[in-house]
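Omission of a single protein chain aside, the complex is shown with its protein chains in their original locations.
And now, chain A:
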Amino acid sequence: MIQIDVYKMLQTADGELPLDISLAIKKGQFVSIYGNSGAGKTTILRVLSGLTKAEKVNIKVEESIWDDSNKKFHLPIQKRSIGFVFQDFALFPNLTVKENLEFALSKNDSKEIVSELIELMELQSLQNSKTENLSGGQKQRVALARAIVRKPEILLLDEPLSALDDEMRFKLQDYILKIHQKYNLTTIMVSHSIPEIFKLSDQVIVVDKGKIVKEGTPETVFTEQKVSSKFQLTGEIINITKSDIVYVVQISSGNNIIKVVATEDEVKEYKIGQKVLVASKAFNPIIQVLI
């Protein structure tokens, strides 16, 4: 069990904002932290890892105390059993992929874990490359592998997949899940993506303006507010044509062109170039598997 109580003044674009949260995470769980930018999500990870100090903080991991501001106790970052994956990867440009992983070893550690992780993350062909030549997805795999070398109890992921395209995201989500299960980690991930949270996490914590506003399983937290049988799209009118007694309005939304039927009275209010909302309450969506 990880018990975290934090109080810290955050400096945000809109002035000061107190981050005041208290949360308990069970061992082995995958927990996501969701919320708007500047809500204090990353700060929670940073305080837990010891990278950021807080005015008041109590952190207890299993039986050991990591932070106790009443007793002015602060366990140094180096002694906390964590793996941290930074948003911008933070790979060491002077080292190769393999050396980045080996850097994390302590003096007497066996190098076995490094080869094991290189294999698990499918980095064999890249292991002697310098990290600056890698693609975003490859860098992320190296960062993930490096964070596991010390076999930490807790894996902290700060928006690990935000810089990647969809295909890469799906692949890396599988890697994250694989690692989480294989090494019995307790994983805490900051994420903006609801599908990602659904796919990966057991628990989700919604943070807004420095407070926890909701917590529970992804289903209970997101179902009521985000998922419904109603479809809504925004787009722009690109053409209006008359077809027999009705009008056809063409709307461009994302990569799609949608055709909607309208009456003569309705068309009078529309202009080409207008931004519009297309909504439908009852129809039969078809789901097609893409990958």
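In the analysis below, a contact is a pair of C-beta atoms (placed from the backbone, for glycine too) under 8 Å apart; a residue touches a chain by one contact, two chains touch by 3 or more; residues count from 1.
Just so we're on the same page, contacts and distances are computed from a predicted model.
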Can you tell which of "1-acyl-sn-glycerol-3-phosphate acyltransferase", "Molybdenum transport system permease", "NADH-quinone oxidoreductase subunit D" or "Aspartyl/glutamyl-tRNA(Asn/Gln) amidotransferase subunit C" UniProt lists for the chain that's not drawn?
"Molybdenum transport system permease"
Which listed residue (A:Glu62, A:Asp88 or A:Glu119) would be found touching the missing chain in the intact complex?
A:Asp88
Can you say which of A:Ala39, A:Ile59, A:Val97 or A:Val149 touches the chain missing from this structure?
A:Val149
Which of these touches the unseen chain: A:Leu51, A:Leu75 or A:Leu120?
A:Leu51
Going by the touch rule given at the top, which residues of chain A touch the chain that is not shown?
49, 51, 77-80, 82-84, 86, 88, 90-94, 103-104, 106, 132, 146-147, 149-150
